[in-house]
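The complex appears here without one of its protein chains, the remainder shown in place.
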Amino acid sequence: MTSPQKAEHILSVENLDKSFGAVKILKDINVAIEPGDFLVLVGPSGCGKSTLLNCIAGLEKSTGGEIKIGGRSMNGVSPKDRDIAMVFQSYALYPTMTVGKNITFGMKVRGVPEAEQQRKLNEVAKLLQIDHLLDRKPSQLSGGQRQRVAMGRALVRDPQLFLFDEPLSNLDAKLRVEMRTEIKRLHQTLGASIVYVTHDQIEAMTLATKIVVMKDGIIQQAGTPNEIYNQPANMFVADFMGSPSMNLIPAQLEAVDEKTKISINRTDMAGIELMMDRKIEGLAGGSKSVILGLRPENISDASGQNAKDGQVAECRVDVVEPAGSDTFVVTNLGGKQVTARMNADVQIMAGDMANFAFDLSKASIFEPESGARIA
Amino acid sequence: MTDWLEKHVPKLVLAPSLVAIFVFVYGFIGWTAYVSFTKSRLLPKYDLVGTIQYEKLAASPRWEVALTNLAIFGILFILFATVIGLILAIMLDQKIRTEGPLRTIYLYPMALSFIVTGTAWKWILNPGLGIESVFRDLGFENFSFDWLVNPDLAIYTVVIAGVWQSSGFVMALFLAGLRSVDGEIIRAAMVDGISTPRIYMSIIIPSMAPIFLSSFIVLSHLAIKSFDLVIALTGGGPGYSTDLPATFMYAMAFSRGDIGQAASSATVMMMIVTAIIVPYLYSELRPRHD
Partner (left out) sequence: MTDLHMNDTHMDDRANRNRLMKRIALRFGLYTLLILFALYYLMPLFVMVVTSLKSLDEIRTGSLLSLPREIDFSSWGKAWSSACTGIQCEGLRPYFWNSVLLSIPAVAISTLLGAINGYVLAQWRFKGSNILFALMLFGCFIPFQVVLLPMALTLGALKIAGSIPGLMLVHIVYGIGFTTLFFRNFYVTIPTELVKAAKVDGAGFFRIFFAIFLPVSPPIIVVTIIWQFTQIWNDFLFGVSFSQAGTQPITVALNNIVNATTGVKEYNVDMAAAIIAALPTLLVYVVAGKYFIRGLTAGSVKG
């Protein structure tokens, strides 16, 4: 029944549907990961990513389709029999149990012998550096410590699949970065298969081997972080992933031999023209209105290397935002605010006219109506 | 099978209580309402005869007294309990050093049975040996306080005892409300130079509308159910001058053996309570979108 190729998938979600009454939360979801993959489900709140995770865990019932873990169909299988472990946003530590009891509770329920429980507890506690906290109650722990205990509870299970539901969103910014690194390190040392839900695109980029971007219950794009970042499938993905987000500039395309001419209007002065070293299919003589997607780092000050590689145009500087390592400079193109990422020491002031260098090798072109990627 | 069991355990666990509630609350309400449309007297009869019980009730002078008393008692009881409770709460909110003990004193009557309260006040209001003699001893020779045995005034003694018992509870509600008012709003008003009484009148008290509603619901509910207090204090008398619908119903059911009148008066009480409680429960329980 299962083809050998499919058996390699530690998790596969096939044509999954989920609705509450008339409201469709998930529509025809298809995802699969291989052992050792770190899959991140990312999207704005209400996109269905947590519902998808809950369906995988068996905490919510899907209305259609199939979920397989380790090649085995999970239809009608209760959470405890799915060989999974889960870490929750609020950590969900049992308030009256000590840290040690929290971690061993699952083993106790499953009837694991006492000695084995202790051995595993010590192993995990050492790994997470919480061995000195085992007799404390959750209320006596800091946020970061609770997070570690929650992970410890998942780790002792040694499951086929780990599920993380926004585990870092209750931590302050500094701790979040620390724990992110910690999770990455754990993934690398244990080689575990993980499904991880977050609304934070930086978490998604840094942790994932595979990202699924969702919106309104539909998968917008699935791919490696590199693919998602550099070749977003549509304007939503382009806008959602990356910070500051990708500039989406209305533009006209025209084929010129093997190259493409890009014209961008400006409201208060003459438009600019840029040449792209690529040919875009389907331009056939005439011009075409598109949306040009350019990441801020592909627009910079026209000094040295930048000027040689890119196309240069003079733009008016509206706002200058020094950010330490870089300086973000905002101008107006095609009626949109466009952010450029310049050197930290660039000498530029609001109101100046300055030369901006455009690196079009990584430009994305989108269809304005559907928002889909053309090239 | 075990899967089915596992899935339905929550419902199965809830079921006995639900069955009990459906039989003992809704079934019984239905029974009483049904019987109120029959000719039942000493024994229940089950042939529907229309609204004769209600017509009889409407023509009964005793029921009229009971309804009038409910109106007098209800209005005065709710009014005084609310005003005294609010005043006590505001006074206690002025950083009073002995707040703890005072609060305990104001609230302890709520721990007593209405029978105890009634017994105590019956003695205090006793014409001759009670509060009347205290005032006479103080030199007011002609002081007279015979409300307890005066058919026109006896209902007011029920108000006095009821307010004594329940105003501390209203105070507790309001005090909790005052403590939860956003301190920042008050500080902002103080910075604007608004006086303390003004802050209370125009900012704090209006913000406690939900507490007024809660205490109104609880007090009106207490008033309609009032039974023990009247029994202990006046026994419904003199005559039936302090009857309330609750005592009227009890008298019909257990002393007069008139099930039809008992059922119809209970149904009227039920309708009064429903008219107050259902909108309240609806507003409290309707799904809030967050």
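Each chain carries a letter (A and B) given by its place in the written order, and its residues are counted from 1.
The working rule: a contact is a pair of C-beta atoms (placed from the backbone, for glycine too) under 8 Å apart; a residue touches a chain by one contact, two chains touch by 3 or more.
Predicted, not measured: the structure shown is a model, and the values here were computed from it.
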Statement: Given B:78, B:154, B:205 or B:232, the correct residue touching the omitted chain is B:232
- line: Given B:72, B:186 or B:217, the residue that touches the chain left out of view is B:217
Residues from chain B at the interface with the omitted partner, ascending: 6, 9-11, 13-14, 16-18, 20-22, 24-29, 31-32, 35, 44, 84, 88, 91-92, 94, 96, 98, 102, 104-117, 119-124, 126, 129-131, 133-134, 137, 164, 168-169, 172-173, 176, 214-215, 217-218, 221, 224-225, 227-228, 231-232, 235, 245-246, 249-250, 253-254, 259, 262-263, 265-267, 269-270, 273, 277-278, 281, 284-285, 287
Task: Can you list, in ascending order, the chain A residues touching the missing chain?
output: 54, 57, 59, 78-80, 84-86, 88-90, 92, 94-97, 105-106, 109-110, 153, 165
